[in-house]
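Let me give you the structure first, and then I'll get to my questions.
What follows is chain A.
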Amino acid sequence: MKVSYFPGCTLKTTAKELDAYTRASAKALGVTLEEIENWQCCGGVFTTANDEIATKLSSIRALTEANAKEQPLVSVCSACHNVIKQTNRAMQTDADFAFRVNNYMRMQSDTYTEYHGEARVMHFLELLRDEIGFDKVAAAVKNSLKGKKIAAYYGCLLLRPGKTMQMDDVENPRIIEDLIRALGAEPVIYASRNECCGGYVALDSPDSAAKQSRKVLDGAISAGADLIVTACPLCRYNLIKNGKSDIPVVYFTELLAEALGVKETEDAQ
Partner candidate 1 sequence: MHNKDNVTERVLRISGVNARRCMKCGKCSASCPSYDEMEYHPHQFVYMVESGDVEPLLNSRSIYKCLTCFACVDRCPRGVEPVKLVEAIRLEVIREQGANHLRADDVPAKIDEDVPQQLLVSAFRKYAK
Partner candidate 2 sequence: MQVSEYKPRIVAFCCNWCSYAGADLAGNNRLNYPAEVKIIRVPCSCRVNPSFVLRAFQRGADGVIICGCHPGDCHYTSGNYYTRRRMAMLFSMLEYLGIEKERTRVEWVSAAEGAKFAATMNDFVETVAALGENKRLEDLRCKR
């Protein structure tokens, strides 16, 4: 299948491997990722103020492009996915916002067609679960990760706000655990897996961010994990920075690429 793909700024810089492993795994699973042309940075966080238009337009541009191609819009970075999905939801539910956005976009382009959140926004995890199916993923595994005890770290952006994200049970998610199982490894459940890593506060108050990250790390370590996987470059940065070298933290796509046997291929470089 073909899907529209929104990589996001970090995937072109410090998180190049997240992008590469995603592309390699998608290819191995028969999914074509068509990168959105001239995509712009999502802004990192969704602004909840309902009078903010400009900060949401990059999402709108990506959404309308995917919609025109009748493709779902897939991203892999938690933050991009969160911003795009929340923006799309606002287009569906906030008529006033949609009206103003549509007016603005029309001024930019004569060919713009009215948009009300029709596009389907998916995280790469959802693509794996709902479109490909974890059973198919499991069947495609070449190097089983058997014996590894892996802690899934969701953070906040993947799941919340639950009403909008609708990925999984916000308080007791299982999508990454199910993926871990599909790859042959053993998921480790711990309570802080859906708590915030400290996020962007890391810049302003590194200490308070460190406390958050520590809580996550300690939770995963005491539950017996050998490895933490995440979908978010900022989560990974915070966990690695505050985890010293207690436990490795990798992107879930790296794990996927490894299990599918495409980690060392050209696609992943």
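As a selection rule, all candidates are chains of the complex that A comes from, given by their letters.
Here is the rule we use: a contact is a pair of C-beta atoms (placed from the backbone, for glycine too) under 8 Å apart; a residue touches a chain by one contact, two chains touch by 3 or more; residues count from 1.
Note that the coordinates shown come from a computational prediction; the quantities given were computed from them, not determined experimentally.
A.B. asks: Going by the C-beta definition already given, which one of 1 or 2 is in contact with chain A within this complex?
C.D. replies: Considering all copies, chain A is touched by candidate 1.
A.B. asks: Considering only the defined contacts, which chain A positions touch candidate 1 in the complex?
C.D. replies: Chain A reaches candidate 1 through residues 8-10, 13-15, 41, 43-52, 55, 77, 79, 156, 160-163, 170-171, 195-196, 198-206, 208, 212, 215, 232-234, 236-237, 240-241.
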